[in-house]
Every structure is written in C-alpha cells, then in structure tokens.
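The complex is shown incomplete by one protein chain, all other protein chains being positioned as in the whole.
A and B label the chains in the order they appear, each numbered from 1.
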Amino acid sequence: MTAPLLDVRGLSLSYGPVRALRGVSIDARAGEIIGIVGESGCGKSTLASALIGLPAPGATVAGEVRIAGEDFLALPEARRREWRGARVAMVFQDPMTSFNPVLTLGDQLVDFQHRSPVPRAEKRARAAAILARVGLPDPDLALRRHIHELSGGMRQRAAIAAALLMRPMLLVADEPTTALDVTMEAQIIHLLRELRAEHQGAIVVITHHLGVIGELCDRVYVMYAGEVVEEGTVDEIYHSPRHPYTRALIDCDPAHIDGPAGRLPTIPGRLPDLTGTLRGCAFQPRCPRAGPRCLALAPPRVAFGPTQAAFCHEAGR
Amino acid sequence: MPSAVDTGTAAAPAHRTRGALARLARDGLGLTGAILVAAFILVALLAPWIAPADPLRLDVANKLQGISLAHWAGTDQLGRDTLSRLIWGARMALGISLSATGLAGAIGLVLGMIAGYGPRWLDGLMVLCFDSVSSLPVIMFALAVITVTGPGVATLILVIVTVSIPGYARLIRAQTLTMRNADFIVAERTMGASTARILLRHMLPNVVGPLVIVLSMDVPVVIMLEAGLSYLNLGVRPPQPSWGNMLYDGYTSLRQQPLLVIASGLPLVLATVGFTFLGEGLRDALDPRLRVASR
Partner (left out) sequence: MSDLYRIEGLRVDLPLPGDLLSALLPIRRPRLTILDQIDLAIAPGETFGLVGESGSGKTTLARTMLGLAAPAAGRLVFRGADLTGRAAWAGLRRGSAMMFQDPVGSLSPRMRVGALVTEPLIIAGRPIADRAAEAQRLLARVGLPPGLAGRYPHELSGGQARRVCVARALALDPALIIADEPTAGLDVSIQGEILNLMADLGRDQGVGFLVITHNLAVIRHSADRIGILYLGRLVETGPAAQVFARPAHPYTASLIASEPNPDPRRRRADLAIRGEIPSLLRRPAGCPFHTRCPIAVAKCRSIDPGPRAVAPGRMVRCHLAEDIPQPRNPAEEHSR
C-alpha cells in the first residue's frame, strides 16, 4: 500500500473553552474520494478549515495534518500560503462568496495563477481550458462574465475550476452541493466523479447528505461532537454500520426508507456541551445501547476487518 | 466564521441576551460618551441652581478677567461671568440640538416608513422631495429663512429640522425597503395584520436602531451648526448666552484675553466627543450581529 497523501493524526482544535475537534485521525490516498459526514455541530466545517491550514483566529491546534509527508500546520504562514492552491484547494458551499463580485471570472482565474511564471495569455488559455473541462459552455465568454451573471450550478462549476487550476494534490469540498437543486446536485456529483479519474490527488467531501456520500465516496468518516466515531468503506458504513450513531443517522434519512413510512425515526436528545472535558463516550446520553462503561471510559477503537473501525464500547458485541 | 457557528449550536443558549445598556456599559468609549452626555444634560437641567452668577448681569469694571475665585472661568468683554454663561449656554445648545434632531428624527421616521412601505409612485414622489430639500445649501437656506422671519431660536430649529429630515427619512426608507419583503413581514401579512400594525409593531422596532445611532451622532453637528449660525449672529440673539456667540465674543477679544475662546470652545469639543462616543457605543451595542456573537 502506498503512503497516504493526506494523513491527519490526532488533530485537536479548540476555541477558548469549546473543544471543537478532539483527536481526529483521517487519511486519504491519491485517487481516492473520502467523505466526512455528520450533523451540525459535529466539527466537520472546523476540520475543513484545518485541512486547508486556515483554522479560525484564536483557535488552539494540536496534532498533525500531513500532506505528502509534510506537516502543513507546522509550516510558517508564508509557506502555508504557497501550499494553498498548489497543494490544497477548497470548494465552498456558496460559490458566490468565493469569487470577487466586481472582477470578471477570467481576471480572477488568471490572478489565482500569480505564482506561476508563464505569460498572461497562457494563464488565460489555461483558465478557459479548465472551465471547458468542468462543463461551462462557451468558456471564452464565461471568462468575461462576473460571478452573479452565472446560474447556481455554473457558479459551483466555476468554483471547482478555480480550485483545480493549480493542480492541487488535495481538494477539499465543503458541502459542495447543499445550495443546489436536485438536478444541479446530480450534475456536480457527476462532474466530481469524472474529475477523480483524471485528478492525481485525493478529494475530501464534507457533507451532511448521505446521498452525496453514497453516490460519490470510496471511504467515509462519520463524525459526532468533534470526534470520528466510525470509519470504513461506503458499503461497510451503509450496510453494516457498527457505531450506534452511524446506525441511527442512516435510519433517520428518509431516502433510506423504502416506500411511505408511518413515522420517521429521530435521534432524541441533543449534542453534549463541548466546553470542558467530556467523560466517557460523547454519544452515550443519546445512545440506546449505552452501558456503565460508556459513562466512565473513553470508547476504544474497535477494528472490523482491514478498513472498518468504530469507536464504541458496545460495537464489538 | 462557519466553524464558530458550527460549534456554537452545541452550547445551549441558556441565558437570555443581556440588554443593550449593559453592553454599552462594558464598552469604554461608549461609557465615556454616556457619562459626558449625562453630565451635560444634568448641567443644562440644573442651570438656574448651579450657575454661580446671573449670566446677563453686566459688570464692566471687571471685564475680561482671568481665572479667579469669584469667576472660575473668567469674565467676558462686558464683565459677565463666563462659567454661568457656559452653563446657561449648555441649556440653549442642548435644548436646540435635542429638540431639532428629535423633531427631525420623528418626522423622518414617519416619512421614511411611508416611502419605504407605501406604493411605488408615492415612494418616487417622496424621494424626489427629499432630494430637492437636501440639495439646498444649509447656510444659504438659513439666510433666506432668516431674511423672512428674522433670527431667533424658533427660526434656527425650523431651519435645522427642515434640512435634516431628508437624511433621516432616506435612512429609514432604505431600512424599510430591505425589510418590507422580509419573511416576518410577509408572515404578518398572511395572517391579515393591518398595515398600521405591521408598521408600528414590526417595522418600527427593527428600523429605529440605526436612526437612534445617527441621531446621537448628529446632535454635536447641530450644536456646531447652532454655534456657527449664532457666531454669524443668525441664531441665538445676544445677550442670550450661547456657545456660538460666546465664541464670537471671545474671538473679538482674543488679543486681550484668550481664556474666553478656550473656555467657550472646550464644552463644544466635549459635547461633540460625548455624543459621538455615545453614538458609536450605541451602534456596537445595538448591532444585532454583534449581539449574536456575544451570546
């Protein structure tokens, strides 16, 4: 097995007393699409900003984010800035905010290549080529457009083009389809699938939508309250989830239930308070299988085969 | 900051938001401003009791004196007690500025909400009027009015109110326009709420915040305007004490006694600083985005 391209080890991040991430370890190999799934408050957006080396100001970070063997977080800010775009790039939920509204798309796509020594005309040609690649009809015309002149789906395509411009090793997509309609969502999923075949690096998709994970990802990390609670291939996670939270999350998804259901299941209770130290398992107050050990001890990592593991006292039983 | 929001949902918003006043008190500048403004208002209200002497009593023998036990801030060219005149002048300055901005703000609020919520043709017509009025040069307009009515406090207030209304009305109109299609206003309409109810119960509390801030920051502008017009002998008429005509008196006798200019300029500066700080403090305290963040 090759060494992972992205290797996050024991990443913890806190804002003052709020411990938003606690000991998160994930990895991704070149050519792989991994999914990070969880509900609001699980820390997935915090993880996304840490992956591109932009934790919120004032955050305390511990652990490693290794990209191609080098610890991104240990680098000085100037080096990190060089890495962004060239090694890591991000696609945001709302493409409207990731472009400057007063510049044309072409000017920005050229500007994003300012570190590259090639002449301006060549940069523009590359920008047009990549816009064509992500499926913008008439890319030369699109280069002269402002972002608000594009439709929602086209904006997201342009944002993906901008992220891929410098051929990054790692592409982080934070809720890339959440703001889109169903048919546009399907098109973006389709595009990301195609790009994965050509793209040499790894893609990390962060979403709350199990459908996006199911259609797009190879492996999944399920997050809850700032921790990874389960990891495995999509098939393992969907068809034989071991962690009670993963199980409950899949059960709640209306798309999972065939035909009209009488009542939809829910997960009663709420997220634990993330300030201070958590005792035992974070999911224990909402867990139907919680035992006395779950109250006192942090859950161990229990492996099920080479690819699947769950952090749970009861998972192995 | 998406990540902060992300984790913010985890912590329960257990306690209710503290009041805007409490937030104002925690803000150093805002608190300074509030204290200064309170002090000025107190001085103005208590003028008859705290002024050490009659501000109009002439004592030519003791004209243009420096600081002394009898006259803490000296005397002017007619021997009147400067401190007493400043205290009575505060009453004049605050009386004119607060009533003028208050009146202009109230009228602007009503007109702005009508323009912003009413039919489009009415809005167009009103904006046309606002623009016409605000294109008048203030001093020229004041001179024209004074030529007709003669100088005086009432004329001064009339001029200030007239020229300030368009700005406030435009501010409220803009606020109202952005909010007229907000879901909560549409929700009220679907429930059949009357226009009066929508404007008074729902629109007013949500558009008035920025106006309060602007009004507070405009008070010193009006004080300056009053001083300026009085300095030109177009406002408060002598012998009534006003910071403006006191400045004028000090300016004419600057060679003999510089204290008069300094003494009558200082409260002007302090009042300006006080109201501006208060306005900035209010803006921070009332801004709903900051309120969410401080939760």
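We adopt the following convention: contacts are C-beta pairs under 8 Å (C-beta built on N, C-alpha and C of every residue); 3 or more make two chains touch, one makes a residue touch a chain.
Bear in mind that the values here come from a model prediction, so they are computed numbers and not experimental data.
**Student:** Any idea which of B:Gly28, B:Pro52, B:Gly66 or B:Gly124 touches the chain not displayed?
**Tutor:** Missing-chain contact among the listed residues: B:Gly124.
**Student:** Using the definition of touch stated at the top, determine which of A:Gly214, A:Pro272 or A:Pro299 touches the missing chain.
**Tutor:** A:Gly214
**Student:** Which is it among B:Leu78, B:Leu158, B:Ala193 or B:Leu270 that touches the chain not included here?
**Tutor:** Once the missing chain is taken into account, the touching residue is B:Ala193.
**Student:** Pick out which of A:Ser25, A:Ser116 or A:Gln187 touches the chain that's been left out of the picture.
**Tutor:** Touches the omitted chain: A:Gln187.
**Student:** For the chain that's not shown, point to the residue among A:Thr60, A:Ser151 or A:Ser240 touching it.
**Tutor:** Going through A:Thr60, A:Ser151 or A:Ser240 one by one, A:Ser151 is the residue touching the chain not shown.
**Student:** Tell me which stretches of chain A touch the chain missing from the display.
**Tutor:** Listed in rising order, the touching residues are 39-40, 151-154, 181-187, 189-190, 208-216, 234-235, 238-239, 248-250, 252-261, 263-267.
**Student:** Tell me where the left-out chain touches chain B, residue by residue.
**Tutor:** Chain B touches the missing chain through residues 9, 13, 16-17, 120-121, 123-125, 127-128, 182-184, 186-194, 197, 201-202, 205-206, 288, 291-292, 295.
Heads up, the rule we're going with is that only the chains that are shown with their structure count from here on.
**Student:** Express in whole angstrom the distance between the two chain centres, defined as the mean CA positions of chain A and chain B.
**Tutor:** The mean C-alpha positions of chain A and chain B differ by 51 Å.
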